[in-house]
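Note that one protein chain of the assembly has been removed; the remaining protein chains are unaltered in position.
And now, chain A:
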Amino acid sequence: MTDSTPTATPERPAELPAQSPPVDPAATSAAAKSPGHHGAAPATGRLSFWRGDSGEGARRNLGLIGVLVVLVVIGIATRPDLYGNSSWVWDNILTILKLASVVGVVTVGMTFVIIGGGIDLSVGAIVALAGVWATTLATQSYGAGGMIFTALAVGLGVGLVNGLLVSYGKLVPFIATLAMMVAARGLAAEISDKQTQVSGNSVINGIASTSPLGIPLLVYILAAVVIAGWVLLNRTTFGRRTVAVGGNPEAARLAGINVRRHTVLLYALSGLCCGIAAIMLTAQANSAQAAMANLYELDAIAAAIIGGTLLSGGRGTIVGSLLGVIIFSTITNLFAINGLSTEAQNMVKGGIIVAAVLIQQFQFRSFTQFLGRNRLTTT
């Protein structure tokens, strides 16, 4: 360990407007005209939106928005009859966002865990357990408040157990949360006696069917969680510590961060997000059962990864993860409106994950560097 400072370099979104594209052409031509005059350091400083490290997250997100645009164009090309109707289009946007809302909330928690250097395979199981626990007849007798409290408390509790196992029990996150995935689904099946538990609470069911100001409540919840997650990651010491712990736990420890406690908090946060998601999913389906939220862990991890979160930790953005979730739900929507089968949809999803990661690795790192190098040598 010769490096005394932690190597974590979180991006600074506040600087992005100042480095917006209009500055770019001049900077590029300046660099092209006088190669080697100023040296590399000031040039990369000015070019940073397209080439530097600090703009990388924003560039990735632009790439994701590009993918989204392509998906919408495919939709318009395949179903012009539907896309011709503007009220249907608005309705469809809301439908896609509603579809994204539950996985989106789970993904926010997952993003924190992955940035912090861990992984949480138990999220789907926690959603199912929290949902089932909140819809038992005994819980339902306490009304909507009791159900919401139960879901949040169960999610938080299971997340805490995950965190304690990982940080103090020194289990590998993969193993600890894999064990929790199996155990939590088992407990959910035990509690529900393997039956579908119908929610008879009109307040809970109403969460999915009310739309204040024409926008579904589920979308507001997603927005609130995403904004809270963004602030927590980018504007608080908690967020800075998360990036530091994920980037280099040893350096973070030497810098005075209580890495163990922080890890516990990260898994608890993920659990809490699952609790929120459990309420949303229960409201959507008017019921809960042990098999619900099937494979949400994979959806959430995939969304975080294509959103640019580094699986080894230390880097990632909430906005990128959100875009990842929205891309997946747009694909689902695209296949539904075209009446194509789920099998084809799953194959495309798998392809998109690989393609997104390949494009990010290839285009934004090597390709721009390659271009830049070429331009410098030709002049």
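By our rule, a contact is a pair of C-beta atoms (placed from the backbone, for glycine too) under 8 Å apart; a residue touches a chain by one contact, two chains touch by 3 or more; residues count from 1.
Just so we're on the same page, contacts and distances are computed from a predicted model.
Set against the options "Monosaccharide ABC transporter substrate-binding protein, CUT2 family", "Heat shock protein HtpX", "TonB-linked outer membrane protein, SusC/RagA family" or "Pyrroloquinoline quinone biosynthesis peptide chaperone PqqD", the UniProt name belonging to the omitted chain is "Monosaccharide ABC transporter substrate-binding protein, CUT2 family". Of A:L99, A:I257 or A:I352, it is A:L99 that touches the chain left out of the display.
Across the entire complex, the residue among A:S192, A:N234 or A:T263 in touch with the chain not shown is A:S192. If you put the hidden chain back, the residue from A:N205, A:T242, A:T263 or A:T317 that touches it is A:N205. Of the residues in chain A, those that touch the hidden partner chain are 82, 85, 88, 91-92, 95, 98-99, 133-134, 136-139, 142, 146, 150, 153-154, 157, 189, 191-198, 205, 208-209, 281, 284-294, 332-333, 335-339, 341-343.
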